[in-house]
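Shown below is the structure under consideration.
Only one protein chain is missing from this complex, and each of the others stays in its spot.
Which chain is which? They are A, B and C, in the order written, and residues in each are numbered from 1.
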Amino acid sequence: MSDATTPVAALKDGIRRFAAARGWEPYHTPKNLVLALASEVGELCEVFRWLTAEESRAAPADPRLREAIADELADVANIVLLLSIHTGIDLADAVRVKMAKNELKYPAPPG
Amino acid sequence: MSDATTPVAALKDGIRRFAAARGWEPYHTPKNLVLALASEVGELCEVFRWLTAEESRAAPADPRLREAIADELADVANIVLLLSIHTGIDLADAVRVKMAKNELKYPAPPG
Amino acid sequence: MSDATTPVAALKDGIRRFAAARGWEPYHTPKNLVLALASEVGELCEVFRWLTAEESRAAPADPRLREAIADELADVANIVLLLSIHTGIDLADAVRVKMAKNELKYPAPPG
Partner (left out) sequence: MSDATTPVAALKDGIRRFAAARGWEPYHTPKNLVLALASEVGELCEVFRWLTAEESRAAPADPRLREAIADELADVANIVLLLSIHTGIDLADAVRVKMAKNELKYPAPPG
């Protein structure tokens, strides 16, 4: 299971089943999920707050820091996927649409 | 292009090319990206802060709110994908590993 | 009006009157205020996300950046004061109590 071979929808299916097996759906309003997202992002901020730019670049090469970052990044991704599930907004489509808007807002310099 | 057919890596490729065409990579240290993530999550919080739980559930059915949420969710997803690129942490793998930890932490009740 | 001469309660009184004159109190549940706080902190993050450590230290000397930081810091302070009002938690007391806990958690090295 890797980003190369895993469709976004496969991740969403796993997370949907996990929450359903525990009866958590009633808590997963978009508003609650947005608060949960800010909470998980806060934990990622905690890892990096006192690191220099260089230390933050080197962090993924340190096994203990790498595990902490992967853990918190997974928690953030989980909530993003739950928001996609509970708003019915397709992430791949939203990213594509937003990138098209950003192409106009930030035109690439001639290559 | 939809979550059903788009591997996570395809989204990452699009975002990597977008940033490279603009020479943005030097800014994309993990530390800076985490700050950018907190900034984008703040915009999602802004959409929901005064809505009731019910209004937040209904929000995706309102075309104007749906576009705002999709826009901000895409911005958040973009930064999560950039963090995966610049830390070398595979998102599908990190989500799978974290879900296995959570299976132990929050065992599902017997079905 | 400055930090030297302004009791915390005087700031709270001004903010309470501002919200009351606009009929905003019903929106100011602790939960909504916490979401608003994450939103305002996101705007502060936006100012600093691509700055180096040195640029962030120099930022308050740049008039345009100084005004942006003061604006966003005031928005954050406003929500912190509203949370104090609507939870009945005295900020000066909470800060004193927390600092006493932190004295034990992070003992100062011998002077």
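A few comments on the model shown:
Heads up, the rule we're going with is that a contact is a pair of C-beta atoms (placed from the backbone, for glycine too) under 8 Å apart; a residue touches a chain by one contact, two chains touch by 3 or more.
Just so it is clear, the structure is predicted and the values come from calculations on it, not from any experiment.
Remark: the omitted chain is touched by one listed residue; of A:E25, A:E46 or A:E103 this is A:E46. If you put the missing chain back, the residues of subunit B touching it would be 31, 34-35, 38, 52-53. In the full complex, subunit A touches the omitted chain through residues 27, 32, 35-36, 38-43, 45-46, 48-50. By the touch criterion stated above, the residues of subunit C touching the omitted chain are 1-12, 14-15, 18, 21-23, 29-32, 34-35, 37-38, 41-42, 44-45, 47-48, 51-53, 56-57, 59-60, 66, 69-71, 73-78, 80-81, 83-84, 87-99, 101-103, 106, 108-109, 111.
Here, only the chains that are shown with their structure count from here on.
Counting the residue numbers used at the interface between subunit A and subunit C, over half appear in both copies, so the two copies meet with largely the same residues.
Note on chain placement: the centre of subunit A and the centre of subunit B lie 3 Å apart, centres being C-alpha means. Among the residues of subunit A, those touching two or more other chains are numbered 31, 34-35, 38, 52-53.
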